[in-house]
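What follows is subunit A.
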Amino acid sequence: MLIVVDPQSGVPIYRQLMDQIRFHIASGLLRPGDELPSTRSLSAELGVNPMTISKAYSFLERDAVIERRPGRPLIVAELAAGEMREEKMDQLRETLAPSVTVIRQLGVPREEALAVFGEMLRDEENDTEEER
Partner candidate 1 sequence: MKKLLEFDGVHRAYDRGVDVLHGVTFSLNAKEIVGLLGVNGAGKTTLIRIAMGMLEAQSGSVRVFGMDPRECPVDVKRRVGYVSEDQILPPFLRVRDIIDIHRGLFPTWDEEMARDLASTFSLSPEAKISKLSKGQARRVALVCAAAHRPELLLLDEPAGGLDPAARREFLETSIRLLNEAGTTILFSSHYMQDVERVAERVVMLHDGEVLIDRSLDDLREGHCVALVPAGDGVTKQRLLGIEGCLGVRERTDALHAVFALSPERSAAAIATELDVSNVNCRQVALEEMFIELVGGQS
Partner candidate 2 sequence: MRDLIRRDPARGSLGRWLVIAGVAAAALLNVVGLVLARQPDRIAAVELLNGFATYLVLSLAVAWVLFVDATGERYRRFDITLPLPSRRLWLSHTIVLSIAVVGVTATVGGIAAVLGWALSSKLPEILDGFAGQALLLAARFASAGVLGAVLVQSVAPATSRISGRRAAFGFAAAVAAVSAVAAALRLLPAALVVIPIFIAVLVGRATWSAVSPAISFQGSSKERRYAPVGEGISDGAGRTGIARAWFSFWTMYRALNKMPLAPIVMIPMLLAFGVLLSGVKRAAAGGTPFRFSMVFLVSYMLMASCAVPPMRLFLFDAFPISRRKLFAVSVLPILVLLFIGYGGGRIAGDAKLAERELVEYVHIEDSYHIRVPIEYCSIDWDGEPPESASPWGESHAPWSTSLGGITDAVIYSPFSAPEGSSPEFIALQISRAVAAVYGERVEPESILDHHLEVGEDGRLVPRGGAFSLRGELAGVRPRPLGPVFPVLMLTIAAPWLFLVRLYYRSLRAGISLRTKRIVYWCSMGLLFAVHIAFYLKGIASEPGFWEGSAFVEIVIREWAANMPGGAVGVWVICGLAAFGLYRFAEAEFARIESNPGEEKAMELLMRPV
């Protein structure tokens, strides 16, 4: 699974795991029903304490993002279309939150900030189209 752990980032490792798994689910890399690697194998692969993996998994389970089946590996939960959308929005909000803080600290007015944001999105769409 494509997970990168950065021990220096200031964010606890279990949180990093949770965030990255959620992102993969939201972006479609992990689909509902896909199996997740076992605690042991993921800990061996990442070089991380298995308890940390366990913790991340249990939080994700608590949030109903992943499901536990008796005697079988954990799988990504089935999310209704509405729940999936909500998940994506949550991800988006989390990503934008630091930017909002920066915008306020820089003292940029809202309209300008929105204009910049719209411009960047348009540029990104154009680039993607050109590549095709």
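Behind the choice of candidates: all candidates are chains of the complex that A comes from, given by their letters.
In this text, a residue touches a chain if its C-beta (ideal position, glycine included) is under 8 Å from a C-beta of that chain, and two chains touch if they have at least 3 such contacts; residues count from 1.
Being a predicted model, the structure only gives us computed values, none of them experimental.
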_From 1 or 2, the one in contact with subunit A within this complex_ = 1
*Would you mind writing out the residues of subunit A in touch with candidate 1 in their complex?*
5, 7-10, 12-14, 40, 43-44, 46-52, 55
